[in-house]
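Read the structure below first, then the notes.
Missing here: one protein chain of the complex. Every other protein chain is in place.
Naming follows writing order (A and B), and every chain is counted from residue 1.
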Amino acid sequence: MNIMASIVHLFLALILSPLLMGIINRTKAIFAGRKGQPLLQPYYDLIKLIKKGSVYSATSSWVFRLGPVIGLASVIVAITICPAGGFGGMLSFTGDFIFMAYALGLMRFVTVLAALDTGSAFEGMGASREVQFAIIAEVVLLLGLAVLAIGTKEISLAGIYAGLWTNSVSSLGPVAVLVAFAFLIVLLTENARIPVDDPNTHLELTMIHEVMVLDHGGVDLAFIQYGASLKLWLFSALLTGIAIPLRTGLPLTDMAVNIIGILAVAVLVGIIESGMARLRLLHVPQMLVTALSVTVAALLWILR
Amino acid sequence: MLMSVVLIPLALGLLALAIPWKGLRRGLLIIGGVSHGIMTVVLALVQKTPPTAGAWIGLDATGLLFLSITSALFLAVAVYTVGYLGRDSDRRVRDSVEGFLFRNEPEAIFIACLLFFLASMSMVCISRDMGLLWVAIEATTLVSAPLISFHSHHRSLEATWKYLLICSVGIALALLGNYFLAYAGHGKTHLKLDNLIAGAATLDKAWLKAAFLMLLVGYGTKMGMVPMHTWLPDAHSEAPSMVSALLSGALLNCAFLGILRGHSILSAAGLGLFSGELLVFFGMLSMAVAAAFMIRQTDYKRMLAYSSIEHMGILALGVGIGGLAGTGAMLHAVNHSLTKGMLFLVSGHILFTYGSKKTDDVRHLIKTAPLTGILWVAGFLAITGAPPFGTFLSEVTILKGMLESGRWFVAVGYSLVLGVIFIAMARIVIPMAFGLPGQEKSFEPPPVNQRAPIWFAGPAIAMAAVILALGLYIPGIVWNFLGQAAALAGGF
Partner (left out) sequence: MNMWTDIFILGLVLTDFYLLATSRLAAVIQTTVFQALALSAFMLTMADRPWPLLLVFLALVTLTVKGVVLPWLLRRAMREAGVQREIEPIVGYSASVLIGMVLLGLSFIIFTPLKASISHESAFLLPAALFTTLTGLMMIVSRKNALTQVAGYLVMENGVYAFGAALAVEEPLLVEMGVLLDVFVAVFVMGITVYQISREFDHIDTDRLSELKD
């Protein structure tokens, strides 16, 4: 039963993740008083991009072509171990949360490599900014997962998320709140959302993630966009698993709750994007350090 | 009746804020000083029974000692202040260092704060509850801040801000120490000093040590212990001289009283060695640092401030060693307060005469203002512990106590530092009084009327006389009283 649930979750993730982008865009449109794109617009974009050809610059090499492929591959691997609200991913194993962090790191690494490979200073600037934030964001992610691992005394993602709300709830309650808050900030950072990065901007001084993928086109861009939506799904699943304190043990119910939670996170991101302005670049590390301090507080709490 | 030493100055202070007539207001100061002095004498004669257990206020030997020092000093300062205000209060004064004109703050506030200051210091001396003690010491900080910023210009504001902030932080730490004390008492003793001492054997040792550390750091900030002393030179040099006299002579003592109460609790609990060693360490440190800063001092009021730090170090040292040294420390408290008070009053007159705070600008004091010069030199001799003044006796007593306890290293260090301070101060004071050799020809007396006014000469000469008398003869009753005070302060 559990394996079935995990496989179903994997397929749902693969199919539904572009919908998250659509939901975010729709939420922003509603807040702005517009009608907005159709919910399935990201799918149409992906299909359009796959049908197109790519133009490669003469200064780029095989690294540039490999970037999107490896990126998509690594995030799909990460999805397979992503927990689904009490159930482990299909391929979960002991210590897989470190593997997941590294898979995401690999995705970022090849994206940065591809960006640097173009030889343009534009992409290099975006790469340096992206990596600068990642330094703190990765620490927060790993530390948060470590806190949960210590709290539930499990060392696989499946175990952690399964044990999160079934164990003694009261002692983990405050910790979960703190870690959820930190994970929200990490989600916004890793997925290049406001207040870290505006996905709609294409101004030189303000781009971070967008600028790294500026030169890709066609299938490569489709891979990158699909990979980005999968990454958003992954982080939303992590956040939902902590934030929603429901573990009924029935796979269908848990799965449904989890999916609804992930969609709700997408709406939340849309609301945050509509409500806040982008932070000054100098303040983004401060926000991340705040998330780090919250996680450290949770760590000290759990260690007492 | 015990509360009268607090309530009378408090009431007079409130009255000073209310009435608009200058002369009457200044008279209130004299009335306050005199009545306080009378009440102190009455209490000394009447209060024979030791304070009852669990009482809020009470007067024991240590408290009475510090109360009488405060009272005497305040009376002298009150006389001086009346004359000073008569001369300086309403006109625009020219700043001595930078030459700009400034106004003084309203006289009513100044007089009221002086009286409140007396009230809160009396409260410190008579309180038998550590919480009440804390409230009173914090109150002294708050009411003395307007006193320091009497001259409303930027340097005094800077000094006031440093004073306010550093002392408030220190006293907040002392509050933490209070809570630790209460916790050590397992909720039964409630910070009442007598309960704590009586039940000392049952107190939690670890929490007691932590509490004393906090009290030492907290009240030590107020007392001017190194390294928390940084506010002291600024505040003492920028405040008007009689405020400096009160701060050095009375306030530092009252802060020390807080530490003494803690020390007495720890001694009763058997941890006297721990607290004593800490006191010795900080005492030596204060003395050494004060000596270092005095060597190249160019401002004579700052020199006096560092001298106060040094003498507080000597007090801590004496009490930390205990025994005969403790008694010597109590005698030293009396001597230091009177001497430093006199010195500050003299420095005020020097400032008025020469118009400068720099030692290089003051020469040939003996010729210009003979009485002031004589008092200045006499005060210097007294404060550095030269015979026949009282400080010689107290410092030698402390030294004897050190040798009796076998603290050779401390004794050597103590004597060495005292020697260094003597030389450092002599380098500053002697040229001020007699002029440097070879400068006789270029001597020109400053234009201001240099005759010492009676409101300055009177208190100063009186204090000098007392110090001289203390150096020549101390009756047995006084020795016994000092020994009692030392024993109650935790000296064993």
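Methods note: contacts are C-beta pairs under 8 Å (C-beta built on N, C-alpha and C of every residue); 3 or more make two chains touch, one makes a residue touch a chain.
Just so it is clear, the model here is predicted, and its values are computed rather than measured.
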- Per the touch definition above, residue among B:L17, B:L142 or B:L285 touching the missing chain: B:L142
- Query: Of B:H154, B:K358 or B:R451, which one is in contact with the hidden chain?
  - Reply: B:H154
- Message: Please output the residues of subunit A touching the missing chain, sorted low to high.
- Response: 170, 173-174, 177-178, 285-286, 289-290, 292-294, 296-297, 300-301, 303-304
- Message: Suppose we count only contacts with the excluded chain; which residues of subunit B make the list?
- Response: 56, 129, 131-132, 134-135, 138-139, 141-142, 145-146, 149, 152-155, 157-162, 164-165, 168-169, 172-173, 175-176, 179-180, 182-183, 187, 190-191, 204, 206-207, 233-234, 237-238, 293, 297, 302
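One rule holds in what follows: only the chains that are shown with their structure count from here on.
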- Message: I'd like the Å distance between the centres of subunit A and subunit B, where a centre is the mean of that chain's Cα atoms.
- Response: 66
